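In this view, the complex is presented without one of its protein chains, the others remaining in place.
Think of it as A, B and C in the order they're written, each chain with its own count starting at 1.
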Amino acid sequence: MPAYWLEAIVVALGLLLLLMEAFSNSKSKELIRVVGIGGLIFLLVPFYFAVAPPADNAELARFYVYDRPAIFFKLLALLTTILVLFMAYDFRKTLNRFTEGPDTEHGTGEYYALPVFACAGMMWMASARDLVSIFVALELVTITFYILVAFMNRQVGSLEAGVKFLILGALSTGFLVYGIAWIYGITHTTNLETISQLLAANSSNPDLHDGISANPIPLLFGLSLILLSLAFKIGAVPMHLWIPDVYQGAPTPTTAFLSVGSKAAGFIVTLRILDPFFSSDITRSQTTIVVLALAGLTILVGNLTAIPQTNFKRLLAYSSIAHAGFILLAIAAWHTGDDDTLSSYQAVAFYLGTYLLITIGAFFVLVVVHNSEGSDNISAFDGLGQRNSLLALCATILLAAMAGLPLTAGFYGKFFAFQLAIESAHTNQILWWGIALGFVGVAAGFYYYLKVVRAIYWRAAPKDDLIAIPRISRYAIISLTLATVILGFWPEPILWLIGA
Amino acid sequence: MTLALILLPLFAVIAILMGANPRAAARNATGMMLFAGLGLAALWALGTRTFLGVDFLVLSKPEIHLALNFFDGMSVIMMLLSVIVAYAAARTGDCEDRHAKLWNISLLLIAAGAVGAFLSTDLFFFYAFHELALIPTFLTIGILGRGDRKEIAWKVTIYLAFGSIILLAGLLWLIAASGTPDLSFESLLKCTVPVAAQRGIALFLLIGFGTLVSLFPFHSWAAPAYASAPAPISMLHAGVLKKFGLYGLLRLHPLVPIGMASWLELIIVLLLGNILWVGFVTINQKRLDSMLGNSSVMHMGYIFLAIAALIAAQSESANPIAKPAAILLMFGHGVTIAMLFGLADRIERLTGTLELRDLGGLAKQAPKLAFLFGLAAMASIGLPGLANFAGEVMVFIAGFKGWEPDTPPGWVQIATILSLWGLVISAVYMLRAFRHIFQGPTVEFTRNASDLSARDRSPAVLLAAVLLIVGLFPNILLQFLEQPEAVVAREQAHITQHPRPPQPAGSAPVQPHPSPSQ
Amino acid sequence: MASLQEYLFVSGLLFAIGLAGVLVRRNIIVIFMCLELMLSAANLTLVAFSRFNTGPDGLPDYNGQVLVFFIITVAAAEVAVGLAIIVALYRARQTVDVEDLTSMRG
Partner (left out) sequence: MEYLAWLLLLLPLLCAAAIQFGVKDSPAAAANLSVASVVGTFLIAVLLVFNSDFSSSFTWATAGTFTIQIGILGDQLAKGMMVVVTGVGMLVHIFSLGYMKDDEAKARYFGGLSIFMFSMTGIVLADNFIMMFIFWELVGFSSYLLIGHWFEKKSAAEAAKKAFLVNRIGDFGFMIGILMLWGILGQTFLFAEMEAPAKALPESQATIVGIAVLLIFCGAVGKSAQFPLHVWLPDAMEGPTPVSALIHAATMVAAGVYMLFRLQVAAGTSIFEGFAGTTIAWIGGITTLLAALMATQQDDIKRVLAYSTLSQLGYMVMAVGLAGEAGIEAGQAGMFHLYTHAWFKALLFLGSGAVIYACHHEQNMWKMGGLFRRMPKTTMTFAVGTLALMAAPPLSGFWSKELILAQALEHNPPLFWIGAGVAVLTPFYMMRLFVVAFLGKPRDHGAEKAKEVPPVMLVPLIILGVLAVVSAFSLIASSIVPDNDFHAHGFHPNMVFWISLGALLLGAGGGFLLYHGRSSDPLANNPLFKLFRNKFYLDELYLKLVGLFQDTVAMAVHFLDEFLINGMIVGGLARSTAGLGNIFRRLQSGNLQGYAILFGAGILLVIYLTVFAR
């Protein structure tokens, strides 16, 4: 079965869910949730049989690629969506209260259908290799998220986040299309493969084409505009400003979805777009400088601003910015991989794979705590160790993994990022700056993650009652924590998925 | 089989999480660890090499193995130190029931981390296991610590994290520069690192490991941490975990000999900072716990002195004394400081205070405690017959190994001479403490103190026995470091240089003694 | 016929005007309109490039113009969703001024 059927099935599933929503009763959207989750899980079966589309279909092959990164990132998108739908299940009380009212599920059906559309967009992004298809897939995701962020229309925070996301998102779309326009204008194509060939040809023979090598400025101008809009997607400086506000305001499952799914999709697109520019001698040094600068600033801003935070969701937002910085560092240290070293693609994939488990786990914990305390503040975690030792332990492990403590899955991503950076620093001294900032960031990271651990264990509990964990959340948290620990000792399975 | 040493504490942790009695689980697990550790060391000493280790490939690119084995005798000795101190730590101190879980889990995790780090023959897990202690340390100090516990917990954690990160940078650079095919020590040590990169790598390793070892001026975390942490945590941290950095330097310095040598002067200045600067800080301490904490920082300087001698000599064959000296001293110091912290905890429990000026005459009320503490204190100031002395004297000899009488003393010799003054300093504060706590007339706090019960005594007695055995027969440990070639070389050197042993006039036949030369 | 440079200049100017509008205006509706202006500027650029990038057969390169249609479609969807959110916001807060949207910060 050609792989693009997967996206089609997902879209069809989404449409089915919308249809069901139209005919469902307003008391319970149980069926929609079950079908949505079940459908996506069922999709793993055709996924297993999917093959790359035939190469003779030239027009399609121009848009669509089905290689190892594509498979991995599709899987990532699928897994994230499934977990987010599970999370939405336990989040439904809060969602209902701020949508139509606490007693009815009226008007919340779309909340379980829309992530499926976003999932289709992310899966498409993993495969897109034409600026046009990238644009369309990306917009599918973005517009879906506008709705998901602003979904709780009775809560001002959600709406405010929605508007901020909308305006800044649209701004970044503007940059994206304007950048695409310039690149198209210079290279006469929107296909990344062709651009890659063009740049490669130029780098070996500067006189061949009409002077990209002689005057790469227009091309780089276009690239910088695209980079800005990608920085928006992955939450890198300077386009990171929306993240804390939107993460804080949006419904928690949406936040989790944004911070994992949307970011991962953004990174695969970033990798695909930057690939030709890193591979060419004409543009490599500028690309490295700008990506490195973004990486360094992102690490610095993300980690340092996280230090004074008091809201856990906001803390996770900054942490997500910080993680983006580390991933960018792995990209800035562009490496095509060899016998002993992962390529930048693989390092980023590895990072995001572990990041998914840890972050979703943390958001599950947040949902449980929020359900019990009605607050996202770090102080809501006070005395968690006494009130539910299992939850506290899992939260501690997940936070340690986020900080990048060894023997948790979270360590490897940073390990590879720094390894690549140091490897490349041999040839490009400028990378030491990124490494130095990276280490400052990791050290600061220990501080703010442990601040939550401190709340969990050091502080006295305001109430004595135990915190109950809903069934789904319990299974999810335990299995994600276990996965974090097991992969910490034995990370090989992720490598199988990446296909190194 | 070495896997058992890691799994025992980890299983105990799981058992505690499942609801087992925390104290019993920790004690049983550490007891079994001690048993297994001694057994494994004995097997190793008897020449068994093949079935001791385990080796799992956990990542194929870059190639990382979860490989636990005795890489050489140094690993065996450090493993022994870990299990011995862990055994004693699990039997020292106590807490309220509601903290028993945290207390014992932390203890077990730190012990598992230490054993894991010393047994890993793979650079990755060597580094990773060490970090296992970070969060337990943070939590135990923050919740159960003495004094300004919250601030101290933060400081320790950030410091250790900082050190680990610098270290990670150094290790990654080392990996990149050496071009090793996998991360095992074996393949790593076969590589040569380009000279251009050595200087930077050496500096990173020095600062990274140095911070973990509380090398001056990265030392200010250690003393407050040990003073504040619950006794078993201090014991494990000061006694075992801190040796990780030294172990790492001893393990990795052959890879960057030129780089290390280029920082020799810096190392010497810093180690003198440990011995003299921190020594003076220690003299000025008013509480037993912070005095012990600072003294443990100070004594790291001696081990760095051995490392400096090794670095100056550029190779182990040029100065065969330095490395065994450092290892012996690490072992001795680990046991001693653990014993001191354990007994300090007892003193606090008996009298309710550790302020030196509030104490006095405790030897009258608690002669057994006084005997054990005195023994440990004497060990720590280098009394012969106890483990530390053998290490210290070898360190000093190592310091003079490279000296040519025709030339003025070099950096290492000057450092050795100044370090020797540290022996006076440590005698000053140790004896002062002993005098204040145990001697003189009894005072308010000590009037009603009772002596140690047999159960309270057992960990210290074990440690004391170890100190005595190693102190009287250091070769018990040093034999682990014997290279078979070295034995042959020594015998040959002896035959060629001294065909006949010198005989005092008119004496009976003299047994040949191998010459301690060259 | 105007040259490519002139088209690019005009479209750049449009883009800049849009951006400036986003930066200085406070009314969310106006900001949103300025954003649409930026998209139009991109469209103009694309069409201009498409028109001047003639292929070997002398015909314009239609890829760019296809992209313009996609952009218009996406922009329409964006406007639909966007306006809905703005309306919801107005209902909840009785304001469309960005100055009032600062409940989350720091």
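Here is the rule we go by: a contact is a pair of C-beta atoms (placed from the backbone, for glycine too) under 8 Å apart; a residue touches a chain by one contact, two chains touch by 3 or more.
All values derive from a computational prediction rather than experimental measurement.
Considering the intact complex, the chain excluded from display touches A, B, C.
The residue touching the chain not shown here, chosen from A:217, A:466 or A:486, is A:217.
Within the set A:31, A:201, A:304 or A:390, the residue that contacts the chain not displayed is A:304. Touch with the chain omitted from the figure is made, among B:150, B:199, B:349 or B:364, by B:364. The hidden chain makes contact, of the residues B:1, B:100, B:431 or B:469, with B:431.
Residue positions on chain A in contact with the hidden chain: 163-164, 167-168, 171, 175, 217, 220-221, 223-225, 227-228, 231, 237-239, 241-242, 244-245, 285-287, 289-290, 293-294, 300-301, 304-309, 440, 444, in rising order. Where chain C meets the chain that is not shown, the touching residues are 19, 22-24, 26, 31, 98-99, 101-106. Contact between chain B and the unshown chain involves residues 155, 158-159, 217, 219-220, 277-278, 280-281, 283-285, 316-317, 320-321, 323-325, 328, 361, 363-364, 371, 378, 382-385, 389-390, 393-394, 396-397, 399-401, 403-406, 416-417, 420-421, 423-424, 427-428, 431-432, 435, 438-442, 473-475, 478-479, 481-483, 486, 489-490, 493, 501-508, 510-511, 513-518.
Rule of thumb we're sticking to: only the chains that are shown with their structure count from here on.
If touching chains are joined by edges, the resulting network of the protein chains shown is an open path. For this pair, chain A with chain C, the centres built from the Cα atoms lie 26 Å apart. In terms of their C-alpha centroids, the spacing between chain A and chain B amounts to 44 Å.
Multi-chain contact residues, meaning those touching two or more other chains, do not occur anywhere in chain C. Multi-chain contact residues of chain B (touching two or more other chains): none found. Here chain C touches chain A in the complex through residues 8, 15, 18-19, 22, 28, 31-32, 35, 38-39, 41-43, 45-46, 48-50, 53, 61, 63-64, 66-67, 70-71, 74, 77-78, 81-82, 85-86, 88-89, 91-93, 98, 101, 103-106, going by the rule given at the top. Chain B makes touch with chain A in their complex at residues 17, 56-63, 66, 101-102, 127-132, 134-135, 138-139, 142-143, 150, 154, 157-158, 161-162, 165-166, 168-169, 172-173, 175-177, 179-182, 197.
Per the touch definition, chain A reaches chain C in the complex via residues 131-132, 135-136, 139, 143, 146-147, 150, 153-154, 156-157, 159-164, 166-167, 170-171, 173-174, 177-178, 180-182, 184-185, 188-190, 244-245, 248-249, 308-309, 314.
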